[in-house]
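Of the protein chains in this complex, one is absent; all others appear in place.
Take a look at chain A:
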Amino acid sequence: MAQVRPDEVSAILREQLSNVKTEAELEEVGTVLQVGDGVARIYGLSKAQAGELLEFDNGLRAMVLNLEEDNVGAVLFGDSKLVKEGDNVKRTKQIASIKVGEGMLGRVVDTLGNPIDGKGPLQGELYEMPLERKAPGVIYRQPVTEPLQTGIKAIDSMIPIGRGQRELIIGDRQTGKTAVAIDTILNQKEYYEKGEPVFCIYVAVGQKASTVAGIVSALEKGGALPYSVVVSAAASDPAPMQFFAPFTGACIGEFFRDTGRPALVIYDDLSKQAVAYREVSLLLRRPPGREAYPGDVFYLHSRLLERAAKINASDEIAKQMNDLPESLKPLVKGGGSLTALPIIETQAGDVSAYIPTNVISITDGQIFLETNLFNSGIRPAINVGISVSRVGGNAQIKSMKKVAGTLKLDQAQFRELEAFAKFGSDLDASTKRTIERGRRNQEILKQAQYSPVAVELQVAIIYVSTKGYIDNVPVESARQFEKEFYNLLKSSHPEALELVLKGKIDEAGKILEAAAKDLATKFAKK
């Protein structure tokens, strides 16, 4: 006997049947002249617009990218074997767009916004959002002032990210780029539980489906799925799906941004997206440029990343924002933000390749991850010396700003002196102290994957470490000290953490000092 599949429940079948149009409609059609490699040339469709979605008889979709004298060049969002020469193609009269809504949270969708996680159709009200939308103009923006806590000590202290910022994560393969991004999503759980969620969108471009499945289960385990959306265009998906996936992510993010809420979008990764775009461009016979990328690959990334923004807090101003989709207008609120964390994979640390230089110049700073740091056990393998955040400094909480200044200086001196220390020559006492403290700071900044740290704890540990209260703790036990210090603070000194959050670091400092010194002596004895 045939097994009944879950989608064959009678109620669902009836709903699908009842939605079928019985009224014939006048459609504009064209004929396929040539098809192959994911690209079709279509005769007719004289009124088709650039960026418009087309539909073939078998339900396959395509998008118009080239408008020529006698034909239309379109990219297929599916297998080109499903289309034959002479097939009919009809216009859908909609510029490429997807349906977005709250119902997307906790789901995995493809580039066209269709759920692919097998949990049924998207629930709740959905709004039509265009994939390609102009970024908000200057009038509708505000400077970045609120922090986006990543939960990673090295980032939150020295390369702080603000809501509405675009911070590039760049590094070779296997340096933990995705781990940084996933930890950031996991850290937003705190805010979700507080009732002020930062909605997270993770866009996987050209990755193995198994990797995507792994990420989804990591988010699920970390309790991050209820406020996250995963957009997946796996390596097996056609190139057009891959290069549009970040736009899908941006447009889901814009939904939250324009309705006055903070959102975070991660594009993992844009180098694969650029490769997919190059493939499509070459097939459409657009002239190749440097590294065979088309001339507008810079524009591809700049228009995508410009959509990350902090929107003016005033509802009136936000309501007048440019290019708002009609369906979203009644919901628009000010004060929302979209933070973008694009990821770029470099080849053998070469940041002067075409795509890395482009994206570095577009973003508001970058986090460099390095293989040799990773291999020497410094994880996250962030090279603090060359990582920067151009706008995030204004977004740090007050107490973090205070302690981070010292930390940055200490670490810069430490790196300079560390090289000397390797020669084993005699060092004077102050140099020795700088190096020893640097080692402890470095140890403190290490962090395991999937273990984001709350910002008040970060401030506390960095405070005691930079002040030298733990200089007598052996370097090897620094991490153990950190763990116990957190527990101690949470159980016996919650008031100190409160003070840290309020920005009263001087008052909190006394409690932290006493607690740290007390705990440190215990470690020193061992």
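Methods note: a residue touches a chain if its C-beta (ideal position, glycine included) is under 8 Å from a C-beta of that chain, and two chains touch if they have at least 3 such contacts; residues count from 1.
Convention: contacts and distances are computed from a predicted model.
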Original post:
Which of the following names does UniProt give to the chain that is not shown: "Lactose ABC transporter permease", "ATP synthase subunit delta", "LigA protein" or "phosphoenolpyruvate--glycerone phosphotransferase"?
Top reply: "ATP synthase subunit delta"
**OP:** Write down which of A:I98, A:M129, A:L168 or A:V212 is the residue touching the left-out chain.
**Re:** A:V212
**OP:** Would you mind spotting which of A:V29, A:V388 or A:A524 touches the chain that isn't drawn?
**Re:** A:V29
**OP:** With the full complex in mind, choose from A:L131, A:A154 or A:A234 the residue touching the hidden chain.
**Re:** A:A234
Subject >> Touch criterion as defined above, residue of A:V108, A:A135 or A:L219 at the omitted chain >> reply: A:V108
Original post:
Which residues does chain A use to touch the chain missing from this display?
Top reply: 5-7, 12-13, 16-17, 19-22, 24-30, 33-34, 41, 43-47, 57-59, 69-71, 88, 90, 108, 110, 114-121, 209, 212-213, 232, 234
